[in-house]
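Of the protein chains in this complex, all but one are displayed in their positions.
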């Protein structure tokens, strides 16, 4: 897989509640596409990351972490602007929800530009992937996604609309243009994003519309589970109820695990069942990538659930 | 609002279980009336605090914290005795319950005396508030509440019986005398306190008796929710199920939010619904005041719950 | 009670998830038999520990802790080999489960040998206790248990099969030989161990088989509760649903509390009800012994549950 | 005192070394002018803060903290841009030094503009104060300082050149223009800044040049101490050797303490001796304002040093 | 050794600076006489503790800890009053100094009374020891010391004057009366206490006066070291320069180590050299008893110092 996006440093609140009263923050490496990439690699496939980080400690932090996890970071560029960061506020004002507070305006990652997109690399990938976040962070980043999608027909896309980065109107216009210009093989989305994109939050109806632009639609439904829509029909995989520490990154865990297993030859239904495990484990900790499971861990989880 | 009471420093166990095995404690500012005051201020109203703190680091700690939150502390006196403190033991021996271990005997706060009650200040308040704790900590503190209640007919009272501070008999005699001498507009209480005060723990029956002394009775029922009784009838607002970190202060959050919103012109029913949100958020963290929400946070919480 | 086993130092993950991403570990004293002993002592009975610890900081740590709790450690020997340790990985890959990673091969504790078993001491005990772990750690430790069991007819045994220490086949052969040679008064086991030992995981059927070797069988069933089988019939005591921090040691808490109360003259049924409380409190914290309750704590727990 | 500047949230590394390997950060309120203000208030004088913070949790954090400490924050405006933050890397690559990594470009604080400068307020102040940082963060902030300095002749200025915010050339041009247009009563600076401003790092020679623009020059010399130059001659006050945790904010502690005591009527020499104590205590902790001492603390410090 | 005193729970600031800004506290067991006792036991001698603790978690904490360390706590009584506690503020306002903030008025420990002093036990001790703190905390505690000293001529006493517990005048009158009535074998004191007691802070002159009441005087001189005065002359043992975390308890470490080694047959000079090592290690950590060394640790320390 080749993916384009922004790697971020996450500063997660050690205690929950409003950030004004949080005294300690825990550092993690995050960013939707990076989360996808690590999920991908954990399950035995390769992932090449295209993007930029700052020529600073946080940039080196991100690169060393991803390289350690097995992600190919040879194409990541160092940029003079600072590495983007965000804070996570947990359980406030909504219990079990998390809020991201970004410091990423003008960041190194947002300076991703079409010249960073190595044409041969992208053409040679089995899958080229990006998300709505990369479309939102800057016009050059957006252009980079359009360029990459123009180079390879095996595309996947996670809508990931972040309303702190753009308006619903901007999100809809840009994402729908991308999907119209470059229909994807795999579209990962959820009911909130669907309402923004196609004015429909019913999973079935929204997916029916979105399937015009995608062979496969994965519709995430939070703790309830996720649905899968493709020519073979609909499949629903229910979620598991576990103690929630931080939901940030759970959707990426689901999407990355799903794509990696499908690329490995799993049936999409089984891939979705496994992907649900990945997102379930993900919400039990702070940090987006630390709990991404390998195949044996997913199977140990499922085996234990079968007992009950 | 004008309130009288003792501000305490809370030392909350970082890990749950018996205190003998707790190695680290986290410091917070607490005290029932201070909790009420901050809840009051967070929702846009003013609160003047009458009381004493020690001329020590913990006393300054309390004053700086409350002043920072917007509480008027100009009437708080510094006293030579030490600022009262308490420890919180969590989840032991009863899961999801907390136990307070006080070091407040002879504390600065317990030396609150009638001379500290500025008559003009109390007369000018829209509401004068205190709790059973202030009645219990010393005779001079008790006299101060009686004096303050004699000066202003707009009274609210939270029974807050702490059996580590006095016997059930003492609590009943003193509180019932106060209520008889000075019937209140708002009485905040719960089923355990009601059994002690009027020998009745059924919410409806207890409230019927208590309404002889109060225009409005708010009957807290723990995680189940709370009931409201007034001339307009009964209203029950159910609680929300969330992960519990520490229940200390949840009742104050409920009472303070209720009173503040009522003073702001909300209907009592809506105020109670909102107050439940406040106490719900409160149990999710250690510390009594850090999670007290503003109006927008309460509404964000309710909006999200509506989705489900 | 006289017990034989290995005291271990436990290094519990401060954050849950795979150990590779855990940065901090919290130290506790553990070991199944030590857990039993402390549970025993907390409820007013005496416990003598037979075993070895290293002549190192961790060995002294273990001895000072147990002596502090009131365990008789006069018979513990210091050995040149290091004190055994283990790490606890929590909630990964299975939520609410814990995994132990041992560094105990060749440890001081595994060098327990028959010469350490003081005959007079064991003969004089009201109960001699050990577990499947002691049988598994070394042949000299196994021989020590056989020797001790040969000396005193009042025996109790917890099967505690750890598949990281031996194979199911080894476990079955050794444990069944012990039980055949030396039938016990109290056998504490669970459904997983029963399947290994007698090929049956149905609580009733497994217990029926096991009662050939035991007057009393306590069959633990995880969070569901536990069943008791003896001549007086079957008794089931249900578990309580609480937030789980770490389940390590919960079975020992149950077994130790049960045995101690039975020795104190409680009916076995009541002892089991109380033992369930002990294991319930145990799963709410990291550490195996810190939450072991005394009688008054168990009763406070039950009184509160009765209210609901 | 009236001061203009940017309040920042400081995220200080809990462990020293390169930030890529720091896992936890501790939050504090900082910003040079805020540090001055708190030092000022701690010693019994009033300080009014002019500036902007974000309409976000960090902005509220800053306001509540400063209000709690007794700073007048009634003139601080909330702005739609985010509150500026910075990270502190300690002891790397230079032992006992700290490095600030800013995320303050386009921050709320940088949007301070002349319209925020209340003319009556500034005219009525006994002293108007700002620093080189406020000159550097934006042109509107710079204009605000020039406006404020034009309104009141009792000015103080700390050069505080931060080469991550502007070039030496920009710093020199802007600061020297300010000092030429508006000579100050008190100029606080150090040898590094002096070299940039007047090409001279010898304390005596640099001060001689700078005194053309300032009645009083305080020349900080790091751990060695500080010198004072005015019509009455030169005075040197030596530093104290203590364990260093973080030097960030030490210069502000010195400057703020000096100014506050001078305003209180202390001789400048004595004020400098006391100010050295303030900066000494400051380097012993993380956080810029927590160790700012009151008069009695400074005197306790000096009394103890006299013993030795 | 038999000792009388109050065992306290110490809550040591995790970060240094004024307590108002300390968010976390670390729990330890302390109390001067308990420190002496543990130092004594660590070096191979027995120590019986006479005193009271609360019937609360902190009381059990203290007893379990001391029993674990090998102290004989069979004579400690449980009392209905709470266990005394104190907070430690470090490095503020005086660097490398610590301040104790007590919550011990009316504590269980202060209720030590002559009836607690088992006459046979005290008569049978090789040494009976107490400190100025026990004299200060209550009249019944003071009477207990007088009674114990009347029962056994082998007495040691540490002056340990705490001006937060009594006035210099009270300290002098009481301590000097004790020493006149019951001259001691070993008097441990320091220059500050000497000034209060005999109006003389020069080590030699103060000791000359004090030796009227003591066969041996150990005069502590802080980080400089300590002097020993007895019939055999004067001996000075210099201190070691190490990083200081918390000096609380360092004097007890010195005194307890000295006494224990003298009782073991060491020359007093060598005992003092070793005792200096004990107090040196003691200041490097928070907690008064954790770093108390055994003989082999002291010798390892000295061997390493010899290398340099």
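Each chain carries a letter (A, B, C, D and E) given by its place in the written order, and its residues are counted from 1.
Keep in mind that, in the parts below, a residue touches a chain if its C-beta (ideal position, glycine included) is under 8 Å from a C-beta of that chain, and two chains touch if they have at least 3 such contacts.
Everything numeric in this text was worked out from a predicted model, so none of it was measured.
Visitor: Name every shown chain in contact with the chain that has been left out of the document.
Guide: Per the contact definition above, the missing chain touches A, C, D, E.
Visitor: Among C:11, C:228 or C:277, choose the residue that contacts the chain missing from this document, as touch is defined above.
Guide: C:11
Visitor: Out of C:3, C:16, C:35 or C:89, point to the residue that touches the absent chain in the complete complex.
Guide: C:89
Visitor: Which listed residue, E:169, E:231 or E:304, touches the chain dropped from view?
Guide: E:304
Visitor: Considering the whole complex, which of D:33, D:91 or D:297 touches the chain not shown?
Guide: D:91
Visitor: On chain A, where is the contact patch with the chain that was removed from view?
Guide: 64-70
Visitor: Name, in rising order, the residues on chain C that touch the hidden chain in the full complex.
Guide: 11, 14, 18-27, 56-58, 60-61, 64, 82, 85, 89, 101, 103, 105-106
Visitor: Provide the residue numbers of chain D that touch the chain removed from this figure.
Guide: So the residues of chain D touching the missing chain come out as 15-18, 21, 91-97, 243-244.
By our rule, only the chains that are shown with their structure count from here on.
Visitor: Among the chain pairs C-E, B-C or B-E, which one reproduces the interface of A-B, with more than half of its contact pairs identical by residue number?
Guide: Of the listed pairs C-E, B-C or B-E, the one copying the A-B interface is B-C.
Visitor: State, to the nearest whole Å, the distance from the C-alpha centre of chain D to the C-alpha centre of chain E.
Guide: Here chain D and chain E have centroids separated by 44 Å.
Visitor: With chain centres taken as the means of their Cα atoms, state the distance from chain C to chain D in Å.
Guide: 61
Visitor: For chain B versus chain D, what separation do you get between their C-alpha means, in angstrom?
Guide: Their C-alpha centroids are separated by 41 Å.
Visitor: Show the residues in chain B shared as contacts by 2 or more other chains, in ascending order.
Guide: Residues 18, 21, 64, 243 of chain B touch two or more partner chains.
Visitor: What pattern do the touching chains form: line, ring, star, complete or other?
Guide: Shape of the chain contacts: other, as it matches none of the listed patterns.
Visitor: Dump the list of chain pairs that touch, please.
Guide: Chain-chain contacts present: A-B, A-C, A-D, B-C, B-D, B-E, C-E, D-E.
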